[in-house]
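One chain of protein is taken out of this complex; the other chains stay put.
Up next is chain A:
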Amino acid sequence: MSSVFIALQANEETRPIIEAIEADNPQARVSREPAMVKIDAPGRLVIRKQTIEENLGRDFDLQELHVNLITLSGHVDEDDDMLTLHWDR
């Protein structure tokens, strides 16, 4: 199964988001590179609104991700509560 990934800018806004992604995707590998953080996962990666909100301590609209998003791979499925990257159909 191919990997999917998401890369986010390394900053104060993304720290709690990255922690949430790590918590929701135990199989994910987090690489901290200059100015960016790349998270790879085999086949599937989920980003959950609820986990981010718990970490952040405020409401979070998943589309706020666009502000600090650098790149991603895989098919994107998005609804109000969850953004999923995956290669399977």
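Just so we're on the same page, contacts are C-beta pairs under 8 Å (C-beta built on N, C-alpha and C of every residue); 3 or more make two chains touch, one makes a residue touch a chain; residues count from 1.
Here is the rule we use: contacts and distances are computed from a predicted model.
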Among "YojF family protein", "Peptidase M75", "Biotin transport system permease protein" or "Phenol 2-monooxygenase", the UniProt name of the subunit that does not appear here: "Phenol 2-monooxygenase"
Residue ranges of chain A at the interface with the undisplayed chain: 2-5, 7, 9, 33-36, 62-64, 66-80, 87, 89
